[in-house]
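A single protein chain has been omitted; all remaining protein chains appear in their positions.
Chains: A and B, in written order; residue numbering restarts at 1 for each.
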Amino acid sequence: MITAGIDCGAKSTKTVIIKDGQILGKAIVQTGFDQKKAVHESLGKAMKEAGISREEIDKIGGTGSGRNSVDMADKTVNDIKAMGKSAHYYFKNARTVSDVGAEEGRAVKLDEKGNPLDFAINEKCAAGAGFFIEAMARALETPLEEMGPLARQSDKVIPMNAQCVIFAESEVVGLIHAKTSKEDISKSIHDAMASRIVSMIRRIGVNEDVVMLGGVAYNPGFMSAMKRELRLDNIYIPDIPEYGMAVGAAIAAAEEI
Amino acid sequence: MGEEKRQEFWRWTESNWKNPELDWENTKYITIGIDVGSVSSQAVILADGEIFSYGNMRTGSDSPGSARNVMNFALEVTGMPEDRMDYCIGTGYGRVNVPMADKTITEIACHARGANFIYGPEVRTVLDVGGQDIKAIQCDERGKVTNFLMNDKCAAGTGRGMEVFSDLLGIPITEVGDRSFQVEEEPEAVSSTCVVYAKSEATALLRKGWSTEEVLAAYCRAMAERIYSLVGRIGVVPSFAITGGMAKNRGVIDRLMPMVGLESAKTNWDTQIAGALGAALFGYALCQKGKGRKKG
Partner (left out) sequence: MLANYGYRDASGDHFITIDTDKCNGCGECVTACPQGVFVVLDEDPNDPLRDDPVAVVVSDKKKKLKYECNPCKSTFNRPPLPCVIACGQGVISHSW
């Protein structure tokens, strides 16, 4: 059976096509202002990479804040369910899964079958979501992908006073003027972000194994900060974490009889 | 460089003033209050509780420097030596950096006290919207705080939030008020409180064909609603006074006042001195309790 999962997020729309546990194709496009267009484009690109046609896909699952725009979906699931399915698929002992999207941070508590028991969300405030790191990267005039490695080179603890993206930007500029090194500033940024995400996770309880989904998982500075804050040696990350929820949607669609 | 130009709105004319009727040599207690804000700083000198002189100037990038500069600014019109002062109180955003202060007191307490002096004992609710925070204070007839909240966590509704938005729309902040009313029909407020998400919403609206003025109006309305609901949390009791930089932004204030349903109190004093004035008044009260620099 070939299934597709489409995660239409605030910033990007991810599609993954799976057959017998193998990823045949995947694609990520900017969501922009037209969700339906992004969904079609994303699916189209993934199919092209997989070398298959639309008719060959048996089931399509949709998720993400724009899941209602996945009009070709056989089944749509909310983010919480998609996260659970995904985490459990990759890591059978997953009991806590977190996903930090561009505009929202989420954490879900799972049972041994991957069903959600409880969840917590950081919503509506950009400081609690992925956008924070992006905005700080701009303030620091550093490409996003360099932020993590920079942070890893520092071991200073500089607590951030500001808890708002707008005020944090000014604070970063202030730190630059005070000649604080980029490494130290980047670490401070990641520590601040991790502290907000971990606090959200603590609402549902930290139960190992803990899984991280979303593009942030690629950020070594963020993941170090998360492990420090959670006081854990290991946080599990699937191969292509940014497709985490899309995979979850595909699995959910496959389970539809 | 562009940043400095945009700051023009917050550049109050620097001013100092001396009360021609008072003479420091025949006064029992001289107290000074210094309020270092994120954008501007004030110093008020009282002679036995009456305003003797004050100074109002931009805060430099150096807080301790600002405190000294504004104190000198208030002193220079008086001809009085600095060591004549009996008590110095620091307040404001940079209050930890007023090195010559004998004591520091929060802006909340000082603002209420100062408003009580400026607007009279009838004032019961003070709303201050500054560059980086929003303060809503209820006080009694003596200017003692009975209820307050201060938001300095979230930029929405603050001067900084407004700056970011006016940047996005390419409208000089001084024109925000007038331009926001250049619409045929008043639009609904933008739905996002968060400035970051409001920016995305604004971009989408512009793409849909909304004019810059309409988007601006929608944002000003959202800001007025937010400020109104914040002050509503502690309750608005007449008489009601508004202070702070946002008081000069017609775009927000003219939308806020109908929501409040009251006239805002008027004064001839420069409302910016409220914090420093309150600080100096506390200094005077403490001197009378025997806590000043000179005992007795």
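Here, contacts are C-beta pairs under 8 Å (C-beta built on N, C-alpha and C of every residue); 3 or more make two chains touch, one makes a residue touch a chain.
It should be emphasised that the depicted structure is a prediction, and the values quoted were computed from it without experimental measurement.
By the touch rule given at the top, the unshown chain touches A, B in the complete complex.
For the chain left out of this panel, the touching residue among A:M1, A:L117, A:V157 or A:V173 is A:L117.
The omitted chain makes contact with just one of the residues B:N16, B:S53, B:N97 or B:S192: B:S192. When you scan B:F148, B:F181, B:W210 or B:W269 for touch with the missing chain, the hit is B:F148. Touching the chain that is not shown, out of A:H40, A:R67, A:K182 or A:R196: A:R196 (per the contact rule at the top). Where chain B meets the omitted chain, the residues involved are 103, 105-106, 108-109, 144-154, 156, 192-194, 197, 226, 229-230, 233-234, 282, 285-286. Even with one chain removed from view, chain A keeps its contact list with that chain: residues 109, 117-120, 122-125, 128, 159, 161-164, 195-196, 199-200, 202-205.
The rule is simple: only the chains that are shown with their structure count from here on.
Computed from the mean C-alpha positions, the centre of chain A lies at a distance of 41 Å from the centre of chain B. Within the complex formed with chain A, the chain B residues making contact are 61, 132, 153-155, 160-161, 164, 192-197, 204, 207.
By the touch criterion stated above, chain A contacts chain B in their complex at residues 33, 103, 124-126, 131, 135, 163-167, 170, 177.
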